[in-house]
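Shown here: the complex without one of its protein chains, the others still in place.
Chains: A, B, C, D and E, in written order; residue numbering restarts at 1 for each.
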């Protein structure tokens, strides 16, 4: 869509509407282990995006003919709450969320050591409580932390971010107006440990050179996000350890 | 909803629109064993409500994972025919009928000796042919007769009626205008034999004292209704006995 | 529906809008074996009707409780593409297509030697790419060729055509305007080999005599259509044989 | 033994009876079970009827309300027919969306009314292009003991014949009787081995095939046919069914117009074209 | 051992505890777990709340937009309540269309607001007969550790009390707080053997039955009740639950009005009729 007259997505100093540089992320916070019932979970805020990811599994597969005799299947359900967007969304899956669910499940599958759990399912639920551009990347990033939090054996994490083009400039991590009135959107997810690209979509217009810049921005950012993911997990285990120390008398005390 | 101006639900003599006293029931008739295919059935008219209840079971449970290994499950389907109400109702279950179906099944379960039939289902179908306030109570009352008619072992019957409040007066068995323009609705079902309350819903406004009066009206009426239920079953067996006598020669005749 | 003023379905010479005589078919062409994946297939054009029929089976039945322990079941799915009619049709089955699917499956069942394949299904898919009156007859005719092309053992083919009444004249094979503005529609299918009638529907108005004429037109036409069906199969095997001769060296050549 | 084999045994029994000229309940091949027709049962419906053929019972209600006409028929009322095979009526009926059997039932009853020009839809126009009467015919099967097609068709006709167009309720004038052009009646026969058997009972319905339903109007014209179920008829068999159907439909029509007080109307229809 | 037998064993354990006057997490029979209420979490919603009762967590959002009134209430706003038991919250919740349990939950919360006249729907009329405010209350259960009814009701009330009617966004004037008439609060008890236990935790929720939810308003009047699950109460038990509920509801209402800054409003309501 064309931007309304007078809306400048990039100012004369090369700064974006919210003051960010082209290759700068919005503010991201994440916390692992926020749900009691799920085997693993993560709450993530990314700009105004608010996402809870929860993981159940490995567990039995229903219906049975969906089982894979040689490995676990990773199933993802990406879902926007009715109040997450400006105009209330009807509950239940629409075509967009079904496509995203499929892509997220496919992006997470390669990092899970699926051969260890034949005939089972690992279910990943991503609830978008509030949406503001980039929800699929936010969901994927949170889901990855939730998988680790659930103790699912993985060969690495998945980190995700979108790049794009606005006002003929390649930028990282589009916010809402940039997504609506920008030229190009490029969601990317990689396994930071290996560099493999596990999610890649694009719509709009890129020259080969622009594409190269956008990919470089995205990959660099994914490494940054990967750091936050590891930090969130570290904090959870730290908290757990502290709690444990406080509830159990230290060995030295017992010996006294 | 507020009553239209001029509509008086209770007159100066304390009589209601149809001349009933506050604690008086509408006219109720019921007949057991009206269907050939169902294992048990009951046709009930209650004011202008017209209900057929039919019971099948104990029978196999589909899908299998709904089975309970220790006892029968009682499933109820309450359903309004499209022509039962002023504005045609679309066929198929809506949210209201699904809630009522759940509550009726839960109200009937405690009277059925479910342990006698593990892994089976007892299916109760309540078809509302015409509706005029109080259909859930009418359905439950008819369903109970149909269960007995089907020969399902029970520790008692369930009888049901609604009380309410109109023009600041507690009354029994609301008819349509009383339901629409009244203040409070209180559907109740009890097991008359034990006094246990198996259905209880309320919406509107009650002081504690009003609630006590409403419950007393309801409980007394349920005992009255229970009498009619027993009478309906007695008549069916009487009919059956008479028919049997007429189709088989009496022993004395044979001996002649 | 009444024809618009001035529309004459039959002219003074007894000819129809497209010049046909009352008992004359529209142009029909058919080709067997047009799909790679299906076990058997047929593409048929009949006037402006365009139909592909495809057959899979005998194959396993899902869900299992649809199996018949004594014979194969023949399932048919008649489906109109969204672009087959003037006003786009929503994808997915509607009530009309579900009724037709049922009738086509029932019409094809008697010719298949079902006892040879207990517990299996033979699935017949009829895709209407373009519709112009008479699609169920066209689908049934094509399906029959597809079944034979799949090598399903059959006691005969099924051929189908509709008759009707327009401007008080009994005619064969209604085209669109004749169907819309005519008085009567009579789809018929027979097993030409035995004369058995396996599809018969009628709506409108027929005297007994008119019905007799209409049936005679239909039965004669079915025999004509049966000839085209056999020809389509013959051409396919001819083609296959020619291809085989061209790809394999003839024996005599080898001997040289 | 599987159900499929049991049903084969049942089929053999019923077919063998038929070969000997008999039916399991003692009726003649062309004999209907007792038919009862009651109207006006449902006070909230514009028209209603309870029809019993033997132990088969259907309740039909007609609801009407003003609505918009279809763009291609701006001066015609609209009618819709639905059928529900509710699970109270048979252990074989399941809850859930309508299945092919109930869709076929509803569509055959619907065409038997619509395509025979039974209702005078033009008289159900209130204001051309803007407002017409919408009629919903809902068929509720409550006890299934065979031959639903005839019970449902008869129930729909009885409900229509007894219906009042509710002008008063919508403040459009005084109520009027439903405008009726024709009085079609459907009869159904199935093939049991060599026999053509009318008004199939439950056991016959389960094993008999194929089935042919024929509707005749009050002028003895054929107005609708539907062959269903696996198997085929010879042309002679079809003609035989049509001939018997004509007689049976006449008898049933007499009962129908009498019960609904439409005797005079039914005598004065113009032949269809 | 089948699930059904395992659940029988669990039931015996929990019920035996109750017979000894105990609960599995050490609470008194009428003791609630810690309750936390946060509002304003979702900036895109007109009102929102996150409520935790113990580890049970629900997020509720209120969305509003202008729309057409119902023909029979032309001067009243419209409200709709939905609940989703999303599978993230429990291994027992499945994807797919709403099931009876979530339908009952949504309908009980809905009636607890609608029938108690909680929202002043007449103040949500923009232009009579043409345009009114439509309010959608969506309940999202994200962690299920027992007692959904109270968490969902409390969440819905908190979201409503904190909601702004978005006049500005639709260019209809300045935003206004949601017009509230009453402050009903629901409490839920279940029967565990001889005991009546409030705020059932997960284990208790799974084995306890029946359940009774009672809503009281700020004048201590009973405004709604819902008995659920298999089993029955005596009249005395019902009265005992109502009496305790009155006390508990008062405590929860205090927390609710404080968090949402509605304390002054809540003190000045007129008694319902």
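The rule we apply is simple: a contact is a pair of C-beta atoms (placed from the backbone, for glycine too) under 8 Å apart; a residue touches a chain by one contact, two chains touch by 3 or more.
Since we're looking at a predicted model, the values are computed, not measured.
Student: Out of all the chains shown, which come into contact with the hidden one?
Tutor: Taken over the complete structure, the missing chain's partners among displayed chains are A, C.
Student: Out of C:30, C:52, C:74 or C:122, which touches the unshown chain?
Tutor: Once the missing chain is taken into account, the touching residue is C:52.
Student: Please identify which residue in A:46, A:83 or A:206 touches the non-displayed chain.
Tutor: Among A:46, A:83 or A:206, only A:206 touches the chain that is not shown.
Student: Which of A:11, A:60 or A:99 sits in contact with the chain that's absent?
Tutor: A:99
Student: By the contact definition given up top, give the residues of chain C that touch the hidden chain.
Tutor: 35-38, 41, 48, 50, 52-54, 56, 59, 77, 79, 81-88, 91-92, 123, 125, 127, 129-132
Student: For chain A, enumerate the residues touching the unshown chain of the complex.
Tutor: 1, 68-70, 95-96, 98-99, 101-103, 106, 109-110, 168, 183, 186, 190-191, 194-208, 211-212, 215, 219
Operating definition for what follows: only the chains that are shown with their structure count from here on.
Student: Please report the minimal path length, in steps, between chain D and chain E on the chain touch graph.
Tutor: The fewest touching-chain steps linking chain D to chain E number 2.
Student: Check A-E, B-E or B-D against C-D and flag the pair whose interface repeats it, over half of the contact pairs matching by residue number.
Tutor: Comparing each option in A-E, B-E or B-D with C-D, the repeat is B-E.
Student: At what distance in angstrom does the C-alpha mean of chain C lie from that of chain A?
Tutor: Chain centroid spacing, chain A to chain C, equals 53 Å.
Student: Please report how many Å separate the Cα centroid of chain B from that of chain E, as a whole number.
Tutor: That pair's centroid distance is 29 Å.
Student: Report the complete set of touching chain pairs.
Tutor: Between chains, contact exists in these pairs: A-E, B-D, B-E, C-D.
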